[in-house]
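Only one protein chain is missing from this complex, and each of the others stays in its spot.
So that you can tell them apart, the chains are marked A and B in the order they are listed, and the count of residues begins at 1 in each.
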Amino acid sequence: MRLGWLTQLTQAVLVLALAPLLSGVTRKIRARLLRRQGPPVLQPFRDLMKLIRKEAVVADNASWLFRAAPYLIFGTTWAAAALVPTFATGLPLSASADIIVIVALLGTARFLLALAGLDVGTSFGGIGSSREVLFASLAEPAMLMAVFTLSSFAGSTELSSISAYMQTAAVGINISLALALVALIIVSVAENGRIPVDNPATHLELTMVHEAMVLEYSGRHLAVIELAAALKLLLYLSLIACVFTPWGTAIAGAGLPHYAIGLAAYVVKLAALGFLLVLFETAIAKMRVFRVPEFLGIALMLGLLGTILLFVSKVPR
Amino acid sequence: MSPLGGDIAHLLAGSMVLVSFMLLYQDRMSALINVFALHAYVLACSVAWQAYLQGAPHLYITALIALLFKGVIIPGALRRIIVRLDIHRTIEQALSVGPTMLFGIALVGLSIMVMLPVTQSQGAFVREDLAFALSVVLLGFLMMVTRRNAVSQVIGFMSLENGLVLAATGARGMPLVVEITVGFSVLIAFIVIGIFLFRIRERFDTVDLQALDLSRGEST
Partner (left out) sequence: MIWFEGPGHLSRLAVYGVGLLLALAVLGFYSARRPLGCRLIYAGCTLTCAALAAVALLALLGGGGTHSVQLPIGLPQTRTLLGLDPLSAAFALIINLDAAIVSGFAIGYGSHAPEPRRVLPYYPAFIAAMNLVLLAQDAYAFLVGWELMSVTSWALVVSEHGSAENRRAAHIYLVMATGGAFALLLAFGLLAGPAGQYTFEAIRSATARGFGPIVLVLALIGAGSKAGLVPLHAWLPLAHPAAPSHVSALMSGLMTKVAIYAFIRLVFDLAGPPAWWWSVPVLVIAGITTLLGVLYALMEHDLKRLLAYHTVENIGIIFIGLGLALAFNADGLKVAAALALSAAIFHAFNHSLFKSLLFMGAGAVQGGSGERDMERLGGLIQRMPVTAIAFLTGCLAISALPPFNGFVSEWLTFQAILLSPQLPHWLPRLVIPAVGATLACAAALAAACFVKAFGMTFLGRPRSRAAETAGETDGWSRAAMLLLALLCLLAGILPGFVIDVLSPLTHLLVGARLAPQAAQPWLRIVPIDPARSAYDGALVFGMILVAAGATAFVVRRIAARALRRAAPWDCGFPDASPATQYTATSFAQPIRRVFGSVTFRARERIVMAAPGDSTASELRVELHDTVWEVFYAPVIRFVERSAERLNRLQSLTIRKYLTVVFVALIALLIIVGAWR
């Protein structure tokens, strides 16, 4: 029992430490693919430390919500990230929050972020918030549809159980699973503001979504928000890794050697997924804003299709 | 049939539906043709896999026909037509993507509802494969209905025919002659439509089929 809690705590700290590293690695790979040198892998850590040490500049008319929001956003995102199995399943907290809760926790973070974007009353904040909620209105149901597919496979909405079920041979190859995977990938790309949807590196006013919402933030507030964004990317990649590539993940209480294997496997999977994400990003151009709903609509439709196929083909017990 | 083999056949048939949806989603002519080629590749894979599973060598020929004609020759010809006719690169849709997609989902649901009770006696996968094939046919039809441009209507027709081939290979025992006949009829249809396109273009300076309605005095 005590080991379980220790593992849980380790995981919470691990995701926090790996998140900036992941964004550093993806930036590096991206730069290399574009034949640039790119910043060092540890640059995100330095950026965060730099931001934290700077003074925070807050707009005159910003309310308490503006200052509290970064911590709340980070808190909810971190809580969600700590609930996704990374190197081991069956952690103590995973029994208290299933994957629907994780999706909803991210929804809470997004709600607060969109409000923070509106707080100062600038036009860019408004642009960002209004587009963010539009994208979310399609991405969230798409995600839930993928979740429906996965959980009707495994007969559970808990990620640990789903992951454990996916490790068994009973799964096989199924079209619903493939549809759910595609939906999940599209949602991950959109939710993290990656390239066809949003460009994390841009400050071109009319194209940005996430950056527009956090435009007024600076100093430690910005640092916390950036870290939350990095955590969110890590969360989505971990989610895909734990469901679709469950190999190597340690079962709860399997002992330290298994945990070590699980950890190594997790890092490898994360790196591979990050590489694929960047490869996809460099191969594709950013979409117009009003193409994005269609793109996300596809994810929603695929998720729904997968669920319907599964619901209909399943023989009643 | 090993479970894995059935799984893969099922996956390939499902992928046909997926690619049909991708066809509906495209709004660029060149991308549409590429996706159509992909549709043909998946069909070829699916048919070849069925040939392997059923130990029916003649199906390999069907797969080859699909690959050659629909995967290589027709897309290539369509690309040339587009260049020659200087057709506008974006596709005009009679119904926007979102509602079309919703309608498509409803069609898949419908074909499942129609197919499942009819084929109760068959195994689960055969039923679903037939449902998938019907979905591909219906989605092809939907594409022909919701697109204004003649080229995308041709592609809709071809994808519809792909659905027929998928159904035929899944059902086992369709003679090779029929396969080849269907293949050739499609080719002839394609040629006819191609000529047709050139003629429309000569007459009306566009391939938007609304121009035809106008010439009949029925404006929409």
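To be clear about the criterion, a contact is a pair of C-beta atoms (placed from the backbone, for glycine too) under 8 Å apart; a residue touches a chain by one contact, two chains touch by 3 or more.
The structure displayed is predicted, hence computed values, not measured ones.
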Omitted-chain contact residue, chosen from A:4, A:39 or A:107: A:107
One chain is left out of this view; which of A:25, A:91, A:120 or A:197 touches it in the full complex? A:120
Given that one chain is not shown, which residue among A:158, A:198 or A:226 touches it? A:158
Touching the hidden chain in the complete assembly: which of B:38, B:116 or B:164 does that? B:116
It is residues of subunit A that touch the chain not shown, namely 52-61, 63-65, 71-72, 74-76, 78-79, 82, 93, 95-98, 100-101, 104-105, 107-108, 110-111, 114-115, 118-127, 129-131, 133-134, 136-141, 144-145, 148, 151-152, 155-158, 161, 203, 205, 215-216, 218-220, 223-224, 289-290, 293, 300, 303-304, 307-308, 310-312, 314, 316-317
It is residues of subunit B that touch the chain not shown, namely 96, 98-99, 105, 109, 112-113, 116-117
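Assume only the chains that are shown with their structure count from here on.
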For subunit A versus subunit B, what separation do you get between their C-alpha means, in angstrom? 36
Could you pull out which subunit B residues touch subunit A in their complex? 3-4, 7-8, 10-11, 13-15, 17-18, 21, 25, 97-98, 101-102, 104-105, 108-109, 112, 116, 124, 128
Please give the residue numbers of subunit A that touch subunit B in the complex, ascending. 172-176, 178-179, 182, 293-294, 297-298, 301-302, 304-305, 308-309, 312-313, 315
